[in-house]
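We show some of the complex, not the whole, and keep each chain where it was.
Each chain carries a letter (A, B and C) given by its place in the written order, and its residues are counted from 1.
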Amino acid sequence: MNAHDLNLFLDDAFGGGRPFLIEDVDDVRLIARVHADGVTLRPGATISGPTLMALADVAAYGQILAHIGPVALAVTSSLNIVFLRKAGRSDMVAEASFLKLGRKLAVVDVRIRSDGAADLVAQAVVTYAIPSAT
Amino acid sequence: MNAHDLNLFLDDAFGGGRPFLIEDVDDVRLIARVHADGVTLRPGATISGPTLMALADVAAYGQILAHIGPVALAVTSSLNIVFLRKAGRSDMVAEASFLKLGRKLAVVDVRIRSDGAADLVAQAVVTYAIPSAT
Amino acid sequence: MNAHDLNLFLDDAFGGGRPFLIEDVDDVRLIARVHADGVTLRPGATISGPTLMALADVAAYGQILAHIGPVALAVTSSLNIVFLRKAGRSDMVAEASFLKLGRKLAVVDVRIRSDGAADLVAQAVVTYAIPSAT
């Protein structure tokens, strides 16, 4: 699945109007974005922790779907996120790559930056359980 | 701060219309709830992972505010969540208690169950950085 | 398996001379201990982080074996530990209880205290994969 297919699939599965967009995907990594003007900012005018968690989760999910196809019932089994720097109020861009893609389990590294910046705002390790093909 | 004060504070900080409610707080733990009919369900008709992450985060934040007062700028520094059972489509109820409440750092254990059930749907360890009083 | 059986099993599996002891186990939790005089202290004269990680891992493993029997090939699939207070140089005592005991996966909460103290030195969430019975 390419970025266009992934966005259609996610809109279909979760409903439209969400602030997340899959921007690009290649053999190695996927890029996802959350639009700052599509989310409520938290006190201090920064994008909230839960918004970044949801971005990490959707980036990991997209990376898995891009490689195994449209398996709606893949489910998050754990997510560990560490917040490294203040998020600010710009768009946030996530890069997802595999630590492991197994038949039953995928483990994805996700790194989040402010749009155009080099430093990390957050890093997550997201584990998905992949249902058996039947 | 009691449950009523916490809900007012959170509505003020994040805006109203959110699906989370602080239900009760005592010396030891805080109870928070997410209303199933206030959130979009994910494929499989269950409450989504990011909704449970946001519930864990708000329960931890509420527990900290209940003990140190209204410090809007306390920020999540890490969140580790493990999903243990399918969430289902009922309300989810979170119980937050301290692993540590220090001056600079609070670490909160959050356990999430389907309303009325004994088994855990998810467990999280949430760390907040507390800004210095100045 | 009771505490005596577990110690015999662990000595057999990993070799004797280790500083860890399963002290007690009941329906709900297991207690394990590391002897301070059996380990090298780190700078600052405290028990090292890796020693506490190993204690958390063996306490979780013991808790699982106590409930499913002697399955040597159960393996750790993840361990998240947060250090909460300075360990000091006394014995460390770990209490392990289940967040989930499934057929394929067990998730164990482990809380570590200095012997006789109430405050937590560390808390861990340990996930084990349980091999299929064949």
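We take it that a contact is a pair of C-beta atoms (placed from the backbone, for glycine too) under 8 Å apart; a residue touches a chain by one contact, two chains touch by 3 or more.
Since this is a predicted model, take the numbers as computed values, not measurements.
Shown here are 3 copies of a single protein sequence; counted across the entire complex in this file, the number of copies is 4.
By our rule, only the chains that are shown with their structure count from here on.
A separation of 34 Å divides the Cα centre of subunit A from that of subunit C. Mean C-alpha positions place subunit B and subunit C at a centre distance of 28 Å. Centre to centre, using the average C-alpha position, subunit A and subunit B are separated by 22 Å.
Each of residues 80, 127 in subunit C touches at least two other chains.
Contact residues of subunit B toward subunit A in the complex are 13-15, 40, 42-44, 48-50, 53-54, 57-58, 72-73, 75-83. Interface of subunit B with subunit C (complex): residues 80, 82, 84-85, 99-100, 107, 109, 119-120, 123, 125, 127.
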